[in-house]
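Omission of a single protein chain aside, the complex is shown with its protein chains in their original locations.
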Amino acid sequence: MKEVIQDIIIRNSDDYIINMGPQHPSTHGVLRLELSLQGEKVKYVVPHIGYIHRGIEKMCERDTYQQIIHLTDRFDYLSAHMNNEAVCLNVENALEVEVPERVKYIRTILDELNRLASHQLWWCAFGMDLGALTTFFYGLRDREVILDIFEESFGSRLLHSFNTPGGLMHDIHPNFQKRTKEFIKYFRKKLPEYDQLLSNNVIFQMRTKGIGYMSKEVAISYGVTGPSGRASGFSCDVRKNHPYSAYDKVDFKEILDTTGDTFTRYKLRIAEMWESMNIIEQLIDNIPEGDYTAKMKPIIKLPVGEYYQRVETSRGEMGVFIISDGNKFPVRVKFRTPNFANLFVLNKIGSGNKIADIVAISGSLDLVIPDIDR
Amino acid sequence: MDFNIYDFTSFTKWVDNALNSSMSPLLAIIIELIIIGLVFLLFYAIVGLLLVYAERKVCAVIQNRYGPNRVGPFGIFQTIADLIKLLMKELINIKHADNFLFNLAPFIVIIASFMAIAALPFAKGLQAIDFNIGIFYLFAVSSLGVIGILLAGWSSNSKYSLIGAIRSGAQVISYELSVGLSLLAIVVFAGTMQLSGIIESQADGWWIIKGHFPALVAFVIFLIASTAETNRGPFDLAEAESELTAGFHTEYSGIKFAFFFLAEYMNMFIVASIAATMFLGGWMPFHIAGWDGMNAIMDYVPPIVWFFGKTIFVILMMMWFKWTFPRLRIDQLLNLEWKYLLPLNLMNIVLVAFIVLMGWYIK
Amino acid sequence: MTNDQLKEKISEWVSGIEFPENKQYLEVLVPANSLKKLAELLHNTPETDFDYLISLSGVDYVSHLAVVYHLESTSHKHFLVMKVKTEDRENPNFDTVNEIWRTAEWYEREVFDMFGIKFNNHPDLRRLLMDDDWVGFPLRKDYKDEIKMIER
Amino acid sequence: MNSEYLVLFFLLGVVLVGGAIVFSMFVSPKSTNFAKSEPYECGIPVKSNAWIQFNVGYYLFAIIYLVFDVETVFIFPWGVVMRDMGMTAFIEILIFFFILVTGLLYAWKKGALKWV
Partner (left out) sequence: MNIFKYFGEIFGAIKSLWAGMRVTGYYFIHPGQIVTQKYPENRKTLKMTERFKGEVIMMHDENNQHACTGCGICELNCPNGSIEIITDKITNEAGKSIKIIDKHIYHLSMCTFCELCIKTCPSDAIGWGQEYEHAVFDRHKLTKVLNHPGSSLRKKPSKEPNQE
């Protein structure tokens, strides 16, 4: 019999409640955390979500599969490309379309670039949560280089609906490979700076080590995926377990750690940045020639059935569940977004710490609020 | 009149005599007070504005940005524009706030910094009040501002403010010990508490050089503790933007907020000039005993330049801290003080006393 | 375990199980009253060890309402789609699984919010994404809102 | 000597703050609405009062501080005369510090320095 993990919140009417959010600098969006305080100590955390619920799942029911793509950008806007890819892969699998090799390679490279950009932004925001304001600008400075590469190829910096069922919208820009290689070279020099500035800093380590411990059992039971889950030893990397695109062709490590505190989650993301650069370097010179899209019908009708596709976004496992009745519109589209589960664990690992720790823990979970609210 | 920028004593005397000889003593004193008042008011405002500008520019360059560059050349009038904006902003009254204390708080923080400025020695003879317990007075007055912060947080009727205020209370009272004890090291070296006396004692070398190791330790501790006492840098727990939105001044708007802002920068200036005075020789030029040639060259630089140069150096250090480090947590902050700085400081004092006893410092 | 072994095991445990066709994964249709029993067995039996609830989604098939559980075992890496359905649109009612997989608590709240499916013994069954005073269950096919929804 | 200056500097602060606030009152716009005068609560309607009994942890530090600050006040005069008195002063301060440090260690051991 497995141990049952419970953390039912028991509320008292005379609790000293302060609200962190919806309008608060450290919740990274419109999230509301209800903190019950005892002095500086937090007794429990109740997250309230839904402030930017847009009904995307309902909207998907009246959209064709091509049109769904641009909505998925807007969940986790920092890993827009991976979200796009989830839907595209699902549709391609359902139709049993074989996409060209070139597309697979490009998608993988873009995934990793996007992951790098996302982790950079997370790094700046995490530093800022802990009061190190300069990190914000260093992270954004390096992220800007990636966004420039994106802009050249996709025309937009953040929400690039670049994937389409069957392939890509365009071919990559002729400069893409050159600039990506330049970026990797540049960022390999800049990433150690992150460590000097923040990771090795004694104040930072004091703030994060041993804070917000999450065990492997908790991570699995709460469905915490992505770097946050892997920091607890939950081997949840979809890229490794269920390879898609060109991930089965590259040699990379799934970075795992078992310490499970805030500092581990931090270190793991930094390590993932190194690993992402490795993946890109393996692929960038070997992009095969070919078409940038498979032949697709202008109106896509999925065969009747239920399809589930998982991809690894920069925050964890993203799942797309499509139910089709054979029409051009899906019957139901459900998005399993990583942050939804990741936020729920906050009370479990956050209660009992101080206010400042809640900020650090929620920062280390790397929450993106639109991803939760959908 | 004998005016020279190396020694203001004769200048102030001349003003005093001129006034006294031309009018009744009472009127002379009143005129004198008005002149001093205006000069200091102007000085206060200019230093405040410049420091705000300097911090913006320094943090901008550290963060690979340009910083203010719109209002005037290099944006030097940015802070003036901000001041005007803050003056024009509405003063919002908060429901159920303790109005009297709420309005009193900015007065206290500003008055505390004004009282501290009164005792600062800017140059030879350029010091409003030269107490015989000058450093003790500064030490006392500069920590008065925390009362304003406590009142502000308490009276706002906001939970964030309250937490910020209480944190700041615990923080400032703790770090005051370290400030006092690290200054005590120099008092033991100099054997006087009068600021002019302490500066005179550094004529042949600053205490940080003469007092070598223990003075350096005291200087570092003073830097840390005074940064904490001014609620700055990695110790800005009372504001703690990412936790308490704006901490104790969450509810303050317009010009009332501006005073907290101004007071923070003035306090930084005050502690920096205390550090400059105590450890770096104040307005004393850089002298090494015996090297008469170099000492003579150093003497050409006016004392007021020396004073401000050293103060700016310390201020830059404090800005450097602020824009590099993450914020501490409240329990770590107090740990740092009670378990590290205070014991180290006590040891350091004993070491200083021993060195003075044996005469092992550079005379 | 292979899908066939799983099938065998599951039909041993609970009666009235159906295995609808699914191209990708093994799918199980459980009667609503034995949902909890099967969930517990799937989670606790070492051979199946479905300890990771990937996703829990409500579905409105017009004829009936359903809840779909996507389960994975982190140790055996097998995958299972578990489904329960009810034809009761007025007062749909299932057992909660939030004690088995903690992540289900919010997913169930979301399903309640969007489909009006109630979960027995759920500790905190409130609306999650919509306002507390919202009328209707937006993801149901028969939900109509003339003002906020634009038909095409 | 010029201790009347202290009053002056006190007044300067009053004049600066008071003057600016009065000036600001004249030039600033005035408008009221219900939500504006509410204390800040991150956009949520305020429920309870902010003035509560707060955790005792903060006050323990205040008490320890009080002890040490009074000591510091006593040490300062010692610092001034240390040079002249020589060995006597040194021995005395050693004894004094010994008592002080014992107090600190006691508080440390008792967990008064630990945040609760």
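Each chain gets a letter, A, B, C and D, in the order it is written, and its residues are counted from 1.
Just so it is clear, a contact is a pair of C-beta atoms (placed from the backbone, for glycine too) under 8 Å apart; a residue touches a chain by one contact, two chains touch by 3 or more.
Owing to the predicted nature of the structure, the values given are computational and were not obtained by experimental measurement.
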Given the contact rule set out at the top, which of the displayed chains would the hidden chain touch in the full complex? A, B
Please pick, from B:Asn20, B:Asn69 or B:Asn132, the residue that touches the omitted chain in the full complex. B:Asn69
Which one, B:Phe11, B:Phe77, B:Trp320 or B:Phe354, makes contact with the chain that was left out? B:Trp320
Against the chain that's been left off, what residues of chain A make contact? List them. 63, 66-67, 69-71, 73, 134, 141, 144, 151-156, 159, 161, 164, 169-170, 173, 193, 196-198, 200-203, 205, 298
Per the touch rule stated above, chain B touches the missing chain via residues 58, 61-66, 69, 320-321, 323-325, 340, 344
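What we mean here is this: only the chains that are shown with their structure count from here on.
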Tell me the chain pair with the top count of C-beta pairs in contact. B-D
Centre to centre, by mean C-alpha position, how many angstrom separate chain B and chain C? 64
Which parts of chain C, given as residue numbers and ranges, touch two or more other chains? none
Would you pick out the residues of chain B that each touch at least 2 other chains? 159-160, 167, 245, 330-331
Mind giving me all the chain pairs that touch? A-B, A-C, A-D, B-D
Interface residues, chain A side, partner chain B - complex: 16, 18, 24-26, 40, 127-134, 136-138, 141, 197-198, 201, 203-204, 206-207, 354-357, 359
Sort out for me which residues of chain C touch chain A in the complex. 22-25, 27, 43-44, 51-55, 57, 59-61, 68, 70, 74, 77, 81, 99-103, 105-107, 114, 123-124, 127-131, 138-139, 152
Touch list for chain D against partner chain A, complex: 41-44, 47-48, 52, 54-58, 115-116
